[in-house]
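Just dropping this structure here.
For this depiction, one protein chain was excluded, whereas all remaining protein chains were kept in their positions.
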Amino acid sequence: MNDIILVNISIITLLLPLFGFGLIIIFSKRFPKLYMAGIGLLIINFFLSVVLLYAKLSNYISQDINFQFTWIDFGNVPVFGNVHIDLGIKIDNITVIMLFVVNLISMLVHIYSLEYMKGDKRFNRYYAYLGIFTFSMIGIVIANNLLMIYIFWELVGLSSYLLIGFWYEKKSAADASKKAFITNRVGDLGMFIGILIVFTTYHTFTFDSIFEQISNGVLPFDSNAWLTATGILIFMGAVGKSAQFPLHVWLPDAMEGPTPVSALIHSATMVAAGVYLSLRIFAMLTADAMLVIAVVGGFTSFLAATIAITQNDIKRVLAYSTVSQLGYMVMAVGVGAFQYAFFHLITHAFFKSNLFLGSGSVIHAMHHEQDMREMGGLRKKMPITYAAFIVSSLAISGIPLTSGFLSKDGLLAGSLAFAHLTGHWLLPTFGFLVALMTAFYMFRLVIMTFHGEPRNKEKYDHAHESPFVMVLPLIVLTTLSLFFWYTPNPVAPEQGWFLSEWVHTPESVVPQETRFDFMKTETEGVTESAVAFSEEYEHAMHWAHIPTLVLSLLLGGLGILFAFLIYHWRKIDPDELAEKLKPAYLFSLNKWYVDEFYEATFISGTLKLSYLLSLFDKYVVDGIVNGTAYVTRVISTISGIFDKYIIDGFVNFTAFLSGLLGLGFRRLQSGRIQTYLVLVIFSLIILLLFFEPF
Amino acid sequence: MDFSSLYDSLALIKPEIIISVTLVLIVVLDLIYDKNKKLVPYLALLGLIVSGIYILSDIANEGFAFKMSATSNKFGLLALDSFGSYFKLLIILTSVLIVFFAKHSVEIENTGKRQGEFYTLLFGMILGMMFMVSASDLIMIYVSMELLSFSSYVLAGFIKLRDRNSEASLKYIIFGGVASGVMLFGISLIYGLTGTTNLYSINAALQSGNINLIVLGFSLLLIVAGIGYKISAVPFHFWTPDVYEGAPISITAFLSVASKAAGFAILIRFIKTAFVTNVDGSGNWLLVPVFDWKTLISVFAILTMTLGNFAALWQDNLKRMLAYSSIAHAGYLLLGVVVFSQIGIEAILIYFAIYMLMNLGSFYIVMLIADKTGSEDIHDYSGLGYVTPFLGVSFAVFLVSLTGLPPTAGFIGKLYLFIALIDAKMTTLAVIAVLNSVVSLYYYIRVLKHMFLTKPNGEVKEIKLSTANVVYVIVLLIPVLVLGIYFSPLVNFAESCLAFLSF
Amino acid sequence: METIGLNHFLVVSAILFSLGIYSVVTRKNAIMVLMGIELILNSANINFVAFSKYGNYGLGGQVTALFVIILAAAEAAIALAIVLNLYKTFTHINIDEIDELNS
Amino acid sequence: MDGFPILTLLTFIPVIGMIIVLAMPGKMEKEIKYVTLLSTAIQVILAVILLSNFDYSAGGIFQKDSFQFIEKYKWIEIFGGSWIGTIKIDYFVGADGLSVPMILLTALISFIATLSSWNINKSVKGYFALFLLLDAAMMGVFVSLNFFLFYIFWELMLLPMYFLIGIWGGPRKEYAAIKFFIYTLVGSVFMLLVMIGLYFSATETLANGSKAFSFDFLVLMDKANYLKDGILSPLNPHNLRFIAYIALFIGFAIKIPMFPFHTWLPDAHVEAPTPISVILAGVLLKMGTYGILRISYPIFPQITNDIAWYIGLFGMINIIYGALVALAQKDFKKLIAYSSVSHMGYVMLGMASLTTTGINGAIFQMFNHGTITAMLFLIVGVVYDRAHTRGLYEFGGLANQMPVYTGFVTVAFFAAIGLPSLSGFVSEALVFVGAFGVDTLRTLTMISALGILLGAAYMLWTLQRVFFGQLPEKWKSLTDIDAREYAMFIPLTIIIIFLGVYPSAMLNIMNTSVNTLVEFLSVNIGNISIGGL
Partner (left out) sequence: MNLYDIIFYLFAAITIVSAFIVVNAKNIVYAAFSLLFTFFGVSGLYVLLGADFIAIVQVMVYIGGILVLLLFGVMLTHKITSVDIKAGSVQTIPAVIIIGIFAALLIGLMYSTHWAVNPAEIPVTTTKSLGKTLVTEYVLIFELLGILLLVAMIGAATIARRDGDK
């Protein structure tokens, strides 16, 4: 199989969902069952991605496939010569893995929705949107350049917008979709400026070419600081898409969309795209940039976890959990744990979409009830869903034998090693605290939903296990949440093929002086060494391995224990606890008041400003014009009735003067033609005074 | 003066003689046919056309007429040159159009038997103007101007028993009498200073120096006041709106074009003949340094166009609005004077030809509407554009042309004026002028707004036009449109008519 | 007192001129206004004749004066006709009350 | 194509149409409409023929030889004696990469506006006659290479526009029409003065070897043609040239419309009937920026360089200010009008960069704004036709009632937001790329980028207010779009998407010309690298 075929296949995988989208949009009226085509196309797509995965990993495991073409040609630009903008495809290992994940989950969601969305009046439209989403996501994954990523990035935003607002009759849904799009745009703005800097400096958008030029010492505006800034600015795109603080606010609201959509977009794929982007630009991140990323990620994960603890909406808990886990991944990128970040991205994609689909199953069974306080005891009614939930929850809590354990442990170890090397101990602190909280709130969720007595008897009675098309994806994803797919040894992820063979940390290309010490290479310039980090780092990782293992297990177990203590065995009354810790509780329940803060500052500020400006426009800018018109009118009044007013005024003034001089008041009448003549004489005098060559 | 030179002189003024003969013939014809006045206009036309033909054929025939080498009057009372011929032609053309204008006018028709007098007086005006434009002696200027004025005083009040007519007439004669008296006083001072009233001799006297500049300035101002009154330049314009509004519309139209043209001709000739020592290679006039002409005329120009335009903004009476507009146009025309160069004069010549077309067109349409609806008020124009689209569209063209927008002839007129200004590097004036034309747009477009945009209060009756009416409008309309796109002939002709008789 | 020269005549004419204008702009009665105009013309005439004499400019000045007198007569005739006409329509000739034409 | 007067035909086909319309009795409304449609359709066909014969490698701008479809006829040549010299005005039309996109746009928008005029039923004859005249004038502006000719077309467009707004407009039509008229006239009279000033500053050599003043753009672009003492000569130390530039610029800025000269736009748009809004936003606004690129830039390269930053600044103000004010609007059409202000800011920003990418982006944005905004106004028109109101808060839930319509709306809105894969993105991105590359404009560009965000905000908010949520009872009877409206929307949608995916189709047309322009500027400014890429 040669590489051109791989490129072609990837292009086909890209275009098939788009084709499905167009097909459904245009013909949905005539063929109401057209959504089946969408599903069919996705199944084909999935198989193509499997083929790609297999072909790449078996034949080209250490060779990247590049393909590019000229999109815009500026011709012979003065000074710069021939300038053109290229687009292209880069197929490396993480690409095919991502492709596989995206297509798989997308396919599963397609199938799952068949039942979940049944009876919706815009059923066809739904599948069309899923199609365009898949298309955009694949676009991001296979892009070899920033511009193309940006293009598909925005398209992903669009599809997310369409899907969140799918039930646009609900105001909350329409609001959420708008919020998601605009919040994302804030991040994209930074990313866009970052891209602008890159293009201004390197005249290309292609990663390889950019990296090569950086390693050759070409820096944006010739400064390291700008390189850092560029990295951070591009990362801002990831902040938006991956819902990192301070742009995390849209993701919980995005739960207004259909649950399968949440599973696909807002847990597994789109939100992971931010992390994916960070990984793509990993090589050009300076130490400062990485530190910023790590802090953002660490703080986000902590923030989201604290919020997740108190939420009652099943999907919201999962949403904050997603934010938190994304924070983990971002932190992993920041601390240099490239492999673990990607690994966690994959594992998280499976178990989190599993959780979402599971919650969808629950919601479906409960007739679109999402409040956990209305649930309980469902495990008897929905055993498969329950099982899926348990496995996934264990995975997310990092309990051994699950995939989550492997990846989470790795990235916590990475953060610990990083702290060890650089002294930033806050990051692992966040990491471990989050591990504790994650286990707690996940099992809180499981217990509140599936254990105990049903709190809403009526709904409970109607609940039943979901039909096969909904259960099948759960099963598939549950199996994927187990360790054996990734490594033979359930406690040593680094021994697995995933980390040891498939995914490698790329070398940094930034100038030596801007790297962390542990990332500095011995030789200047491009090195042939396959090792991205110094040995020191390997040592630190090794050192961090065991403490992490122990600590995370301990904390995970503790979290689960607490959950059971409070919610299952009722040893501690949660309400009482909430009452005791009321400020903290409320702070968490209200999501740290971030939304309120934004509402009060940026949103209302902008709206107020816009209102003021519109008044300004109406009264001042236009007013000047109208004022000119007004002045013109005044002048014209003056001259238009020049005769009358000026003359009368003149006469009156003289009358006034004469009265003043004691000459007596005399009623003066203005004869018209004669006043004209007086004026003529008057002006003659004036002219005389002016023009006499005295 | 011997008889041979008298013959020479008479040969030079054939067009004027024909006009005088026609005048007399009209009187005679009027006496013969007491009841039927149908023939009079045709006789008038005949006289005008023959006169026009003579002007055209004699356009190259230049010379001084009525000169007497023995006395101070050695340059003659008249200087016949192509500049004068151009204006004569313009006057004749305007007169021809006015004859038709009057023929179509209901108010003139209503004067019945007095139509004979109407044409007699009209010819009095024409004759006055014809002599005015080529007069080269201040006394000649004065007398011909009085001939023009006397006839127009009467014509302004020609429609008897209508308040505004007699009022217009009275105002006109008082203002005119004072203005001409003042001018005469100025002339007398010039006579005292230089010992002559002939413009060429004055020039020579001025160049020889030894002139009391203060008195000269004073007398010039007085003379400018007299001429300024004829061209209705601010501040000598006061009579204009009142008289224009009060006079019969055909006379208003005639005054606004022909009388103004004659006034401009004499202003230019006065300055050019009496004060210009030389014309340099690029056509700029070198003036005798006796007076700050440039500033004076600039001030007049600015005041005139600004006041004219601003005052016109508020006028509801169309005739009055057009009166103010004609004041504004006099201001534009003064811009051509102020540059004191051949190109400026050329611009004036071009502008006048165009101004004649568009102004007469506008007045004619106002007349047609007033004759049918009995109103000149702008509010009574509502909806007229729909019931009589021909009138509406033609009026639109004329008004757009008056504004000076392409592709109408008015634009070419303005273009040449601005060309003259910018060539003379008088950008400030140019800016003021263009801003003025923006202001003018407002009141011109206001008419269109009423005709097309405003909803009429009641039902609007269609204005029925005779074929003659339509033909008349079209005759004016076509050149207004064609000259906007292809103006070479006019410009070439104007260019060939820039010659002044020099010493 | 110096001997009578040109300037004296000119001063008389100037006074006459000013009085004429004064009359024109102040008198209510139209006929009085016309009288003022006649004064103006007379003053100009004095100038012409005086200049003609003192400047030794020939007879041009006198001829002009003659013309002016004739013109004044014609003007008076027309003006009076107009005034009469006005009287017919307005039944008075107070020009300060005749201001129907205004903006 | 040699000898085939395609540009003249493009310009005068509507005039012929107008004459036919005028000759027809007013009662034949249907027929009049078809005549108009036919005229504009022929125009579109001619435009396509023009495109297919267009040589992409020819630069134009200042080189007479590389202009295409040139027609140059002696129009007016007057020997003015020694004092004026020969006055020479040519009928000189030609096309290069700068004008071809605009010609295409004009033809397309006119055609679509004709379709959109179908339900005009008041004084049909007058409407379509004026419409065709307007069409001819617009086309004339884009093909003229002689300042005089340009000016005539420029002014010619005013009067039809006045009547089209004034007669067929909304409740405050008279105010809006006069405001538009006065505003643009103020600008154009200054242009007139500059035109005359330029005319007296440069001469061209005639065939017989004598010199003549010239209105020819190409003559005016060449420094060698200027007279030493010409009033606007670059050789002249007297600095009137700068003032002239500003005057000319204001003339164009009013058309763009640039802050603070923009206030005629919302009024004109709101009051104008839909097709006229479409023309206004689609084509007329481009005349301003086109004029700057065609006239100001090459004729005054040095001043352009000095002033570019300010153009960028005003571009930025337009972007941000327009967007913020749009955000506060309650009237659908006014919102779109302000969005136009914002979007034209991008064009100015791109132009200000003086770089290939920036100017390419600017011209492309001109075209895209033409199509996108035309579509937006059509969208407003559709809903206004049915509901007779444009209040944003009076609607809601139209998405269910009018799904196909909503589909087109979504495309247009997202195109306006600058969503990648739709044409607006590429042009905006190029503008940013171009402007960002210039050191001095960098900060401005970054601030301008906020416009992307604000654009999304007001557009999506509108989408939400009008199309999402619950449908009020009173709009239950609204019908989805009909075949005629399909015919208006589909071509625009296709173009928007096509150019979003394959922008080279348009960019290649202008590329060579833009490079030529940039090179010309850099050579004339004496700064070989005047900016970024």
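Order as written gives the chain letters A, B, C and D; numbering starts at 1 within each chain.
The criterion applied here is as follows: a contact is a pair of C-beta atoms (placed from the backbone, for glycine too) under 8 Å apart; a residue touches a chain by one contact, two chains touch by 3 or more.
Predicted model, so just to flag it, every value in this text is computed and none were measured.
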Which of the displayed chains are touched by the chain that has been omitted? A, B, C
Among the options A:S113, A:N145, A:T286 or A:T675, which residue touches the chain absent from this view? A:T675
Sole touch to the unshown chain from B:Y86, B:F101 or B:F150: residue B:F150
Touch list for chain A against the chain that is not drawn: 650-651, 654-655, 657-658, 663, 666, 668-671, 674-675, 678, 681-682, 684-685, 688
Omitted-chain footprint on chain C covers residues 1, 3-23, 25-29, 31-32, 34-36, 38-39, 42, 45-46, 49-56, 58-60, 62-63, 65-67, 69-78, 80-85, 87, 92-93, 96
Quickly run down the residues of chain B that touch the omitted chain. 1, 6, 9, 20, 23-24, 27, 65-66, 68, 71, 73, 77-78, 110-114, 117, 120-121, 124, 127, 131, 139-140, 143-144, 146-147, 150-151, 153-154, 157-161, 169, 192-193, 195, 210, 212, 214-215, 218
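The rule is simple: only the chains that are shown with their structure count from here on.
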B-C versus A-C: which has more C-beta pairs touching? B-C
So the centre of each chain is just the mean of its C-alpha atoms; given that, what is the distance between chain C and chain D in Å? 65
Which integer distance in Å separates the CA centroid of chain B from that of chain C? 26
When the C-alpha atoms of chain A and chain B are each averaged to a single point, how far apart are the two points in Å? 77
Residues of chain D whose C-beta touches two or more other chains: 182
Which residues does chain A have that touch at least 2 chains other than itself? 640-643, 672-673, 677
Which of the residues in chain D come into contact with chain A in the complex? 179, 182-183, 259-260, 262-264, 266, 321, 324-329, 356-357, 360, 397, 399-400, 407, 414, 419-421, 425-426, 429-430, 432-433, 436-437, 445-446, 449-450, 452-454, 456-457, 460-461, 463-464, 467-470, 503-504, 507-508, 511-512, 515, 518-519, 522, 528-529, 532-533
In the complex, go through chain C and note every residue touching chain A. 21, 24-26, 28, 33, 94-99, 102-103
Which chain B residues qualify as touching chain A in the complex? 170-171, 174-175, 178-179, 213-214, 217-218, 221-222, 225, 235-236, 238-239, 242, 290-292, 295-296, 299, 306-307, 310-315, 439, 442
